[in-house]
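All protein chains but one are shown at their positions in the complex.
Which chain is which? They are A and B, in the order written, and residues in each are numbered from 1.
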Amino acid sequence: MKKLIKSSSSVDKAVVAKSCKSVPGAISRRTFLRNSSLMAGGAALATTVSPVMMKKADAAVAAGGKIDQVKTICTHCSVGCGIIAEVQNGVWTGQEPAFDHPFNKGAHCAKGAAIREHGHGERRLKYPTKLVDGKWKKISWDEAINEIGDKMLEIRDKSGPDSVFWLGSAKFSNEQAYLFRKFAGMWGTNNVDHQARICHSTTVAGVANTWGYGAMTNSYNDIHFSKSILLIGSNPTEAHPVALQHIFKAKEENNAPVIVIDPRYTRTAAHANHYLKIRPGTDVGIIWGMMWHIFENGWEDKEFIRQRVYGMDDVMKEVKKWNPKEVERVTGVPEDQVYAATKAMADNRPGTFIWCMGGTQHTIGNNNTRAYCAFQLALGNMGVSGGGANIFRGHDNVQGATDLGVLSNTLPGYYGLSAGSWKHWSRVWDLDYEWVKGQFDGGSYEQSKGKDVHVMNTKGIPVSRWIDGVLEDKENIAQKDNLKAMLFWGHAPNSQTRGVEQKKAMDALEMMVIIDPYPTASAVMPDRKDGIYLLPASTQMETYGSVTASNRSFQWRSKVVDPLFESLPDHVIMYKLAKKLGLEEQMFKNIQVNGEEPLVEDVLREINRGMWTIGYTGQSPERLKKHQENWGTFNYDTLKAEGGPADGDYYGLPWPSWGTPEMNHPGTPNLYDTSKNVADGGLTFRARFGVERNGTNLLAEGSFGRGSDIKDGYPEFSADVLKKLGWWDDLTAEEKKAAEGKNWKTDLSGGIQRVAIKHGCSPFGNAKARAMVWTFPDPVPIHREPLYTSRRDLVEQYPTYEDRKSFWRLPTRYKSIQATDHSKDYPIILTSGRLVEYEGGGDESRSNPWLAELQQDMFVEIHPRDANNAGIKDGDDVWVEGAESAKVKVKAMVTRRVGSGVAFMPFHFAGHMQGEDLRDKYPEGADPYVLGEAANTAFTYGYDSVTQMQESKCSLCRITKA
Amino acid sequence: MASMKFYCDAERCIECNACVTACKNEHDIPWGVNRRRVVTIKDGEQGERSLSVACMHCADAPCAAVCPVDCFYTTGDGIVLHDKDICIGCGYCFYACPFGAPQFPESSAFSSRGKMDKCTFCAGGPEEDHTSEEYKKYGRNRVSEGKLPLCAEMCATKALLAGDADVLSDIYRKRVINRGASAFEWGVNQLKG
Partner (left out) sequence: MMVCLVMSVFQAQAADPPPPPASLLSINPGTDLWREVRQRDGEIEGISQVKSPGANVLVNVSGQSWREYRMQELVPKAGAAIMIVLIIIAIFRLLRGRIMLENGRSGIKILRFSTSQRAAHWTTAILFVVLSLTGLTLLLGRKFLIPVFGAEGFSNIAVAAKFLHDYLGPVFMLALTWLFILFVRDNIPSPKLDLQWFLKGGGLFGKHVSSDRYNAGEKLWFWVASIVGLAVIISGLVLDFPIFGQTRATMEFYHWVHSVSAIILIVVSFGHIYMGTAALEATFEVMKTGYCDANWAKDHHDLWYEKVKDTGEPVSQTQAQASPAPGQRQSTEPSG
């Protein structure tokens, strides 16, 4: 009889066992997979590896072989959690918590804790595949690249380069994102964009136009210093769970009150001290309502406003209108709640202000984000540790992809699209500007100040509107021809509204190319017989490179396993396609290419050479790798390395890390923090909007960074300014040569930045933040009712914008939609959001069995009152019909989480379309475990007045029993 | 002698289910079997709280008491484990367990459940440590490597704690004191306001 009692604390034995034991004959899973693909031969695409066989292979290696620990970063959200992968014989066999990682201390959410499934990839797209006569056919990489390239060139000939849309991804590494934007430029189009458009574009526009940069100002870790925490339109318990680790630290140790403003009583709200349940789309109303109390009680930081804020008077005028009665009428929140929450923020400073998609995805998204900024400015919460606008970005590298300009309105580094910007980048690329210009269509689509604007300098179509780029009448589009081909390079279509029209657009295209680890819903939505190519991209676990977390920290990812199946890393696919299109010479002029793989480190070095605007220049591959090696030396609260090889650096060199890598700038942990020397990560507000307006000084008054030689506001630095200040001779001879006639953004030597910082000055100047953005449709943020509103009584007082004839190349409707009353037929407000188990469009996470098991059914949250009125019981199948009459069939979840008259759907599902299950349309073996209706199928028209952000947080619907 | 315990802090648990998937990941648990789960009480209403639940490794384990074949045993660390070679899959442990810990790979006609599976506190089973038999039947054995259960190690908010009962008490006591003080100060501020 076996001895049944065993002591489990035999650590020594274990160590011996781990290092010595090896199971003879253990199969490497890669070998195993290779064998499998050999067996598959050239046959039609089939699932060759059954999950059962894979499990066995895993188990076989589990107990033996040398274990390599690989450090990488989670690929799900922007928190950027560290991961330690254990790899044996090339197989990812284990995952250990990265206890020394400064962001997550080993912690994960459901997605991060299940990320080892990336090493299985059972439901991945396994081979290049194309649609032939309605059937998926396996093809070779060469065949695929050739056919795609030929078609692209044909479209280019016929309709011009702008008829190919380059839809990139926040899942790229920084290097891939940069190459992608560069690639689109060399192809000759600004029709390039990615998810940031439909995620935080209104944040970037609103925030950058307020104080200079459009990013999260502080960090997750910096919340440790917060004395109060306000979250609006943000549900980090589901979207950024590890952030709660930091929020709870402040809540428990600083006694910081947590205030949640959301239409839903979210899991975050359940842990809050104050919860304000607003009507969807009334963010401006509630924030002005809170500021009404601030001004009424004199809680504003008057000195801060005097020194560092422009336009607060205009805000005050608008806020005056938002008395408690009006706030309750519009937002539904009673005075006492608003007062208590405001007082909690006023009494407990510094307080941090967190927002996410609940605030950004509106037709007035840019108003919302600027109202949030104004709130923080009023309380003087900016530029201090513990305060700030902690904007939690979505995808793991949406910050990086945004910074690197995978956007239709800018080049990398927010340089914009002006001739000067193109010239700057042409210099960085070491290319002739005229050649680059020649790649574009010759004509002009729009005029500015009576002059034709070259296509190269014209904003492209944003991803939110590509549908209209296909479907809109040719005469109405401000480009040569409609979109004819789409490159979906890491994009889930179900994250976009107007699903039914999107399908129509897909049907109308000449070619769809889907480059992704998974087929995505793009492969199954259209009813096409041909013209779809699926190219298997590797995940970031199968390659390496850098990634920018929400707090602007760079992190180095190491490769965990070799690319699975026949997949290739994105930058390899880019090289292949560039070669086919004859652009590889120019694209990779100063980048070493090994075989077909561009050297990632070289790409980052090129980024370092050009991204002066936001200080992407100090983060050399060497420095980032050093940080990766020394996670444990960075302080958990301040993120500053205490001793060790990276001593004094902030973790990940949060941008701006000014100057050249040799300058060794430590990165900027908190933006606009004047209590630190710029050389130590301090900063002022950016002088971006001139030095004065209508006689008012726009520069800071009496506020300056620690150690600044200029004891007042100052404009941005240029060669001229240096000369005027008498600092020109601080430049070396070489720097002088490069800096002559340049400014801090275009001086490729970094000398101007170096000298400015030497004198304690911010290279971008020292100005006031502006609470009033005179260049925007609503200079002072105002409330406007959503296009589809159930509050018809408010439309007259808070109307939306006039329709626009050409806005980002497309006619854009506002008033003509709001004019119709839909609230009778569609009485319930529809909003959407995230679930913790899934990420984005969910193709990856719904294909992960460990996650998919936890969310098997697409559902709609509906209040008991609405459910009772419609005769719906919990768990019933229901039709949710959007106000544009697209409908989805989902399960009803009757809950008081939503208010009466509001319904909520998570947006991660796809694979069902208006009641039809599309599982059969996926390539065999590549269908996610869980399919469901895409919430966005039912969502309606509506785009932000500045950025074309889609309105996916506030529409109307009707819910009936199915 | 150490006494290994789990504790879940409802003030911190956010139902992110990391513990659930960490467990699946570490032990390659098939679809349908969940050694750990999160239960949310008052979902969507005031007072909503979540708790992560798995085998609590009871000192007087009901599962072990009712097992008709006596397949349970308690390790020197106070971890309740079982022997799948002895288990007959009767399901009695599931009826008796207060926490719904015992899981069965199937649930089909003629009471076929397969061998019971449950949280091992990442301590494997009666097989030789780190053998592939142990891994296949019970998953990985972290405790013998000096590590703690992965669910707790990966908890997003450090709500789920695992380890020696005395150490857990210390951690939790500190948290309670912190919160008590916070709550008190908060209350005073409210009164002052």
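By our rule, a residue touches a chain if its C-beta (ideal position, glycine included) is under 8 Å from a C-beta of that chain, and two chains touch if they have at least 3 such contacts.
This is a predicted model, so every value here is computed, not measured.
**Student:** If you put the missing chain back into the full complex, which of the shown chains would it touch?
**Tutor:** Answer for the hidden chain's contacts among shown chains: A, B.
**Student:** One chain isn't shown here. Among A:Leu854, A:Ala883 or A:Cys954, which residue touches it?
**Tutor:** Checking the options A:Leu854, A:Ala883 or A:Cys954, the one contacting the hidden chain is A:Leu854.
**Student:** Just name the one of A:Asp396, A:Glu837 or A:Asp927 that touches the chain not displayed here.
**Tutor:** If we include the chain that is not displayed, A:Glu837 is the one touching it.
**Student:** If the hidden chain were put back, which residues of subunit B would touch it?
**Tutor:** Subunit B touches the missing chain through residues 5, 7, 9-13, 15, 17, 20, 32, 34, 37-43, 47, 49, 51, 53, 56, 58-60, 62, 65-71, 83, 85-92, 94-100, 103, 107-113, 165, 168-169, 172-173, 176-177, 179-184, 186-187.
**Student:** Of the residues in subunit A, which ones touch the absent chain?
**Tutor:** Against the left-out chain, subunit A lists 1-2, 4, 837, 853-856.
In the analysis below, only the chains that are shown with their structure count from here on.
**Student:** Please tell me the distance, in whole Å, between the geometric centres of subunit A and subunit B computed from their C-alpha atoms.
**Tutor:** The answer is 35 Å.
**Student:** Note which residues of subunit A are touching subunit B in the complex, please.
**Tutor:** 2-11, 13-15, 17-18, 21, 23, 55, 58-60, 62-64, 94-95, 97, 99, 105-117, 237-238, 241-242, 244-245, 248, 251-253, 255, 257, 265, 267-268, 270-271, 273, 343, 347, 836-837, 849-851, 853-854, 861, 895-898
**Student:** Residues of subunit B touching subunit A in their complex?
**Tutor:** By the definition above, subunit B touches subunit A via 2, 11-12, 14-22, 24-26, 28-29, 31-32, 34, 43-50, 73-77, 79, 81, 83, 85, 123-124, 126, 129-132, 134-136, 140-141, 143-146, 150, 153-158, 175, 178-179, 181-182, 185-186, 189, 193.
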